[in-house]
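Just one protein chain is left out here, and the rest sit where they should.
Letters A and B mark the chains as written, and numbering starts fresh at 1 in each.
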Amino acid sequence: MLKYCLCAILTAWAFSASVSAAPKHPDTFTYLTISDSDSLDPAWSYDVSSHAIILNVYEPLFTYDHGSTEKILPLLAEKVPTRENGLISADGRTYTIALRAGVKFHDGSPMTPEDARYSIIRFMLADRAGGPSSLLLEPLVGYSATRDDKGTINPKVWEDANRAVSVQGTNLILRLPRPYAPLLSILAMWAPVVSKTWAAKNGDWDGTEATWTRLNNFRKESSPFFERANGTGPFKLERWDRKTKEFILTRNDNYWRSPARLKNIVVKGVNEFGTRKLMLEAGDADAIYADRPLLTQVKNLPGVKIIDDLPTLEMNPMVFFTYHINTVGNAFVGSGALDGNGIPPDFFSDKDVRKAFAYSFDYRGYINDVMRGKGTQARGAIPKALLGYAPNQPVYSLDSKKAAEHLKTAWGGKVWEKGFSFTLAFNAGNLQRQTVSQILKRNVEALNPKFKIDVRGVEWPTFLDAQKDSKLPIFIMGWNADFPDPHNFAFPILHSLGQFPKYQKFSNPEMDRLVEQANQTTDIAQRKRLYEQLQALEYEEVPCLVLIDMVVYRTQRDWVKGWYWDPIFPDGPYSSYYYPLTKE
Amino acid sequence: MDRLRRIFKLLRQRPMSMLGTAIIATFVAIAALAPVLAPPEAGTRDNYQIPQSGYSSDPVRPSREHWFGTTEQQYDLYYGMVWGARTAFKVALRVVGVSVFVGVLLGGIAGFYGGWVDEILMRMTDVVLAFPDLVLAVVIVAIYGPSLEHVMWAVMFVSWPSYARLMRGDVLSIKEREFVVAARALGASDARILFRHIIPNALYPVLIVASLSTGSVVITAAALSFLGLGAPVGYADWGQLISLSRNWIMGSSGNPFEYWHTVFIPGATIFLFVLGWNLLGDAVRDILDPLQD
Partner (left out) sequence: MLRYILKRLAFLPVVMFGVTLLLFICLQTLSPAMRASLYVKDPRQLAQLDAVIEKYGLNKPVYVQYGIWLRQVAHGDLGYSETAKMPVAEAIRSFLPATIELTVLAFFPILFVGVTFGVLSAVYRDRLIDHVTRFVAITGYSLPSFVLGLILLMIFYGRLHWLPPGRYTLDSDMLIHGDRFRHWSGLLTLDCALNRQWSAALDVAKHMVLPACTLLYISVALLLRITRSAMLEELGRDYVRTARAKGLPESVVVRKHALANVLIPIVTLSSLLFVGLLGGVVITETVFDFPGIGRWGVQAAQQLDVPGVLGSTMLAAFLFVLANLLSDVLYALVDPRIRVGA
């Protein structure tokens, strides 16, 4: 009987869509994406698509106020600690966090402060290679890895982690080795609370010292957290079907706030754009992934709404110069000398060369042609949406005269006289980066017939390989925020130990000092000043070209209500925090 | 030689084979006249690089300026089709040439010497033939990095074993014929017998089969390009140009065929090219069938 009812309902749905614009499946929200998830384990996953699911199923201690990147609200914590309310100690090193009472996990068991402690410690100690653990290791124990270069576990970690995170009554206490301004930002995104009892029962780490080394650097598929979840969030994980690449979430009816309005969430990977578009058109999908180049094909579809001009926490793409190129067996540098057929290893360590390239990029043309006029030129490593953005900072513009001047002085005039030749590699398949390469090539080559730049798309593995040994003279990459704080841009892009400078072999002690100082300052005005100074230095030094403060758009059915833009949410405007959404 | 002349005579009598020849001749002409038909921009360093007018992502329909329209990223399709003919011949000739050479050599040796040499070589062909050829080619290209060069090597790698097997069979039967036995009795060296007597006589069916497979070689190479494993974006290669159409098969709202040209033009070009070879090949096969009886 039931299946006949179901059939009847299905037919009714199909029918109603053709007569009115009422939602086709009023209780179910369907989002079609292209990305593939790695693991649903909060301590393992470091990719945006998994993280977007995790944040609907689990909950961290804090969250952000609707779309703000600065105002933090309590979520599983009772209150946001500040100096004013005394929950952050005067020296900025002790945080007292009271946990909300009456919160239950999906399996019905109550959430305790011990669960919160376990979750943070598990997040740090898991430290899988290539994972997110360093985000909390850094502020809480003061170093970023639990293992040394050879993979041997640092014996101090266990003790340090337990000293940093402890429980007092109903409070969670965090003790930091030194002040760390972005800590609450990080806790609003990472280390959501998992159930210790559930973990132990299902064969994951039981929280004891005896077994923690088995947790360290574990394989994702060996953990129950990989494809199952028991969180406190507004939705429960029903199923992750890896064959058809889809997640099914169902409403948590015992949620500690009022239950969500939507009953089911379906997040499905559909690689073919055409399919995504057609399902959106038919009302079978409520939102789809479509990036800027595809805009013309989703515009003006009946019943579909485009929400544009959404700022992002993303610096993409950036052009990095390698100060000391490894020329051993390197096909990217030609002859490896300044003889007109190549470039020497330290070619880009000359500031004039870097500035000439900065003046050779057509920033406006790029925004107009490639980004369809959307977005503004970036003014430094820190994006517009964040504290520390420097609105008055000077920027480079396309100026072939200045570019030529700089190249005439570079290397004592030898560059201009002899010319150069090298290969500019971008990772293949990324159209934006390809276009950036082509624009640079065209403008630099126009300066002097002796200048040659070959643009070559290389696959990601080759790119990584060349990158690892600093073999690429110039590389083009982007950066997505881990958490909405300027430190998360300043450090990876400008600090000598950051992700990019490490491979550029670039270091500037003054800039390092500014990055570190700004990170330890909790005074907002003071931080702002430090970041402005940092970016003024960046403009002068030009270790990399920042191009654009991107804006993105969202494509959804017009019957979706309650969506708001939250730049911190993983996967930008495409996926969502489903709790506030309705369909009507 | 008489046989060859007879084949050509028969070929001339068949309209289908004439059509095939005409198609191939047209493509040869296009490839040869590429610099005239689609002159590269002044100062271009690589003529196979398709000129790009702007960076906009939307394909533009055929117009006076772009006879065949443009793909996404504004690559000129007409230019791509013309220079792509050169790429197609380059791929076909190199792949067929090298794999036939390797196949003939190894198959000849295996058949001639027999014993453990034969055993090892044939087991090698077994291993390669045990893969669906496209899968193995994908693996090879993915490993060594996508490029046209690697696509050619991959297709060569998967196609030599069938030639080797064919060759071995022929050598085995020729080995027993009177003139070989006679040569051996006269004290001719192994190398002399192999290269003077056996290979030239066994070569002929292999060459026919090889020329027939030119079409499928082009299809396999195009398939790899379509999967994103072939020539870099913007290189004049038909398969690669088709892969640029994937996001555009749906058209825009209200006009589902708006971007038809991005699929249809490169698709039709590959089809015609392969059809030409296959028409010719089929005719040759038809003629050969009774001849072999």
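The rule is simple: a residue touches a chain if its C-beta (ideal position, glycine included) is under 8 Å from a C-beta of that chain, and two chains touch if they have at least 3 such contacts.
It should be emphasised that the depicted structure is a prediction, and the values quoted were computed from it without experimental measurement.
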| item | value |
| --- | --- |
| Omitted chain - touching chains that are shown | A, B |
| Residue among A:P177, A:G274 or A:G303 touching the omitted chain | A:G274 |
| Candidates A:P179, A:G303, A:G478 or A:G562 - the one touching the absent chain | A:G478 |
| Of B:I24, B:A223, B:A236 or B:V284, the one touching the omitted chain in the full complex | B:A223 |
| Which of A:G203, A:P394 or A:P461 contacts the chain that the document leaves out | A:P461 |
| Options A:D47, A:D206, A:E405 or A:E516, residue touching the unrepresented chain | A:D47 |
| Contact set of chain B toward the excluded chain (per top definition) | 123-124, 126-136, 138-140, 142-144, 215, 219, 222-223, 226-229, 239, 242, 245-246, 249-251, 256-257, 260, 263-264, 267, 270-271, 274-275, 277-279, 282, 289 |
| Touching residues (missing chain, whole complex) on chain A | 2-3, 6-7, 10, 13, 30, 36-38, 46-47, 128-131, 134, 145, 147, 149-151, 217, 219, 221, 239, 241-244, 246, 248, 266, 268, 270-272, 274-275, 278, 282, 284, 460-462, 464-465, 467-468, 477-480, 482, 492, 499-500, 502-503 |
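We adopt the following convention: only the chains that are shown with their structure count from here on.
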| item | value |
| --- | --- |
| Rounded Å distance, chain A centre to chain B centre (Cα mean) | 45 |
| Of chain A, residues touching chain B in the complex | 272-274, 277-278, 281, 292-294, 296-297, 299-302, 369-370, 428-429, 431, 434-435, 438-439, 456-459, 461-462 |
| Chain A contact footprint on chain B (complex, rising order) | 52, 54-58, 72-73, 145-146, 228, 232-233, 246-254 |
